[in-house]
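Working notes for the structure below.
Apart from one protein chain that is not included, each protein chain of the complex appears where it belongs.
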Amino acid sequence: MPTFEYAPAPESRDTARLKPSYGIFVDGKFVDGHGAAVKTINPASEEPLAEIAEASAEDVDIAVKAARRAYDRTWSRMPGAERAKYLFRIARAIQERGRELAVLESLDNGKPIKESRDVDIPLAAAHFFYYAGWADKLSYAGFGPDPQPIGVAGQVIPWNFPLLMAAWKIAPALATGNTVVLKPAETTPLTAITLADIIADCDLPPGVVNILPGGPSVGQAIVDHPGVDKIAFTGSTGVGKMIQKSVATSGKRVSLELGGKAANIIYDDAPIDQAVEGIVNGIFFNQGHVCCAGSRLLVQESVYDDVIAALHDRLATLRLGDPLDKNTDIGAINSAAQLARIQELAASGDAEGATRWSPECPLPNKGFWFPPTIFTGVSQANRIAREEIFGPVLSVLSFRTPQEAVDKANNTPYGLSAGVWTEKGSLILWTANRLRAGVVWANTFNRFDPASPFGGYKESGFGREGGRHGLESYLAY
Amino acid sequence: MPTKPTKPTKPTKPAIPAKPAIPAKQPAKKPATKPSAAGSSASGDRVAVRKTYKLYIGGAFPRSESGRSYPVTDRSGAILAHAAQASRKDLRDAVVAARKAFDAWSGATAYNRGQVLYRIAEMLEGRRDQFVAEIQAAEGGTEDAARQQVDAAVDRWVWYAGWADKYAQVVGGSNPVAGPYFNFSLPEPSGVIGVIAPQQSSLLGFVSVVAPALTTGNTVVVIASQDRPLPAVSLSEALATSDLPGGVLNLLTGSVAELAPWLASHRDVNAIDLTGVEPAARIALAQSAADTVKRVFAPLGFDSDAEPGTARLSAFIETKTVWHPIGV
Partner (left out) sequence: MSITLGPTTGDDLTQWADVTRDNASLRRFLHGLPGVDQVGAEARAAALGTRSIKTTAKAWAIDAAISMVDLTTLEGSDTSGKVRSMCVRAMYPDPTDAAVPPVAAVCVYPDLVATAVAALRGSSVQIASVATAFPSGRAALATKLVDVGEAVSAGATEIDMVIDRGAFLAGRYLDVYDEIVAVKAASGTAHLKVILETGELVTLDAVRRASWLSLLAGGDFIKTSTGKITPAATPPFALVMLQAVRDFAARTGQLRGVKLAGGVRTSKDAIRYLVMVNEIAGERWLTPDLFRFGASALLNDLLLQRHKLTTGAYDGADYIALD
């Protein structure tokens, strides 16, 4: 029995204002989709939350046509300053309904309420604020004197940051004058559909944004639809390649934000306590369901034992449990399928001779859970060093010299992000220069901001979201 | 599908139909008096020293390892010269050379790259007459038109040389994030770029596709116009006498249809530029490129006379964003 036992501190579930069923949002109205009726569940308890009448290919067609009409007649003709005001309204409304959205997000996704409350929802609002301000300044954005929107954007987003990913896609598309048909992930439709409710409340002209929950076939229908001019996809590299192949035939513009296997490099002169925080944040934030997760720890051999010992101590203070409890640090794995994948890859770590360690961590008996886990004795040849696990599993490798660190960090087809920890300024810049990664976090990790461009090198995709650069994928210039 | 109306531009030139196979060698039939790209017209009894057009790989001029060559003709069908017909192995070697040259070229200071490129423009300027003759022979038309193209090509090369130490300031910069962090985005070259040069505009078109990739620090494997490769080979000769390190630009001549798929599928090529590929043939190449998530640049129309803009500078750049806390 611990000396200081934190009593349960649950956020109230009622704040989410869950409805028993949700439809799809097309041409400014909520309608039942013509696809399957699917139950979305709470991965922390496996209980059903609500029923969704998913979209069908027919619904996609209607939505794309609505988006096209809205583009031709209204949205592409509207002055940027007017478009901006709609986006400001949406940003404000997200802030106002922030607590409701946060609780809903934790229920549907499984992530701890303190993350959805403190990170996901505020950043989503911030993205709308940021891009609202670009809408009337595009001629100053570095894309020539008169950049134009592309048309109808088809957007497919993943389940790991459901509302935030919707914001990352919709905000720049609308700011630049495009209209949107967006499909949220199958296991996490609720905050996207609630965003549709916010959008309707803001009186956005019908058809400018259409939100169609559904499975892979709906995503395929969007990608293939001839009325869609541009595809934006965030998800696995495997699916990203399929999409890139599909659009090769159609000439559609495409931007991809795919997987990663980021290296977090700890040099021997790192600020060790903060580096440990960075490591923990890097792989256990959002249960490791992050494309830019610092899933490979590269420690300089001379401080290896110290770092591992400090890591063990730190992991022992992580609290795993009810996502709605404000003291929970680690929530549920999003689905049974994802849990199976994590378990399979972790088992390969055992089989290939790496050493597994987890703190003592009782798991609830319902729901999908995986304890924070560290594998030591990992080499670049192991599956757990090469394949994206997308779970709370850290693979630890060592290095002797900065060049070796950089070589190992870059020895992957991925290139989304990387971390560097050292107190030596010149070493930070030397290392950052050599890392083939779209985001380099030096003496910090997992920092996001709407002004900061995010995206990958190599098989982690192309195109950037955030910042001035985030406008580029949605403009013709 | 309906597209947004764009600014009026000059009508794009029609793409020439792709020739899937190189025609078999034909006997040379031109009289000695006809001006040829190989040198000045023969006067009196002097026998011209004919030029051999080879590949340009790793700073050297090898023939194709396949031993093949093909005839390059002028508009009337008369043979101007034989060019090397590159094979997939030549392409493989060219990619190796480009990769080997990448670290030094991308690691050079922007100022240095600009200097090197500018000196190339000086080389080109010195060879104006040669290029005028080669363009006239390859494309037909008046000497005036050819001269205009050469002037425009040199000027465009100079324009891109001047971008080397500037584009980073236009596309990069610090980002005002909401916290005590210094955050900046900077452009980096994508790596080895495979380029299929325009089929029609044998010099200006060629310059338009390779110069921007080089100025942003990339190394290039370029397949010249299939039917009009000779000005590109002469340009390579100018490169060989410049300060451009070997392997930074590698030139292949031969069948686009045979070579381009190898470029698109090559796992050590980071991006491809399909400007010189006709639309119908682009699809398979873009699909193949998707296997390694290559960046594919495939502009709808190409007009070498139009203002180039900055799109090609951005096409082969990766944006890296770096965060660092600000504290004591």
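For reference, chains read A and B in written order, and residue numbers begin at 1 within each chain.
Following the convention adopted for this analysis, contacts are C-beta pairs under 8 Å (C-beta built on N, C-alpha and C of every residue); 3 or more make two chains touch, one makes a residue touch a chain.
Predicted, not measured: the structure shown is a model, and the values here were computed from it.
Touch with the chain omitted from the figure is made, among A:43, A:278 or A:294, by A:278.
When the omitted chain is restored, the residue from B:131, B:181, B:262 or B:297 that touches it is B:181.
The chain not shown here is touched by just one of A:180, A:270 or A:339, and that residue is A:270. Contact with the omitted chain, checked across A:96, A:146 or A:423, is made by A:423. Residues of chain B that touch the chain left out of the display are 179-181, 325-328. For chain A, the residues in touch with the chain missing from this view are 2-7, 9, 114, 118, 269-274, 277-278, 317, 326-327, 423, 443-444.
Rule of thumb we're sticking to: only the chains that are shown with their structure count from here on.
Those residues of chain A lying in contact with chain B across their complex are 68, 72, 76, 126, 142-144, 146, 148-151, 226-227, 229, 237, 240-242, 244-245, 247-249, 251, 256, 258, 413, 428, 432, 435, 437-444, 447, 449, 451-455, 457-462, 464, 467-469, 472, 476-477.
On the chain B side of its complex with chain A, the touching residues are 1-4, 6-7, 170-171, 173, 175-179, 181, 183, 185, 270, 279, 282-287, 289-293, 295-296, 298, 300, 309-311, 314, 318-325.
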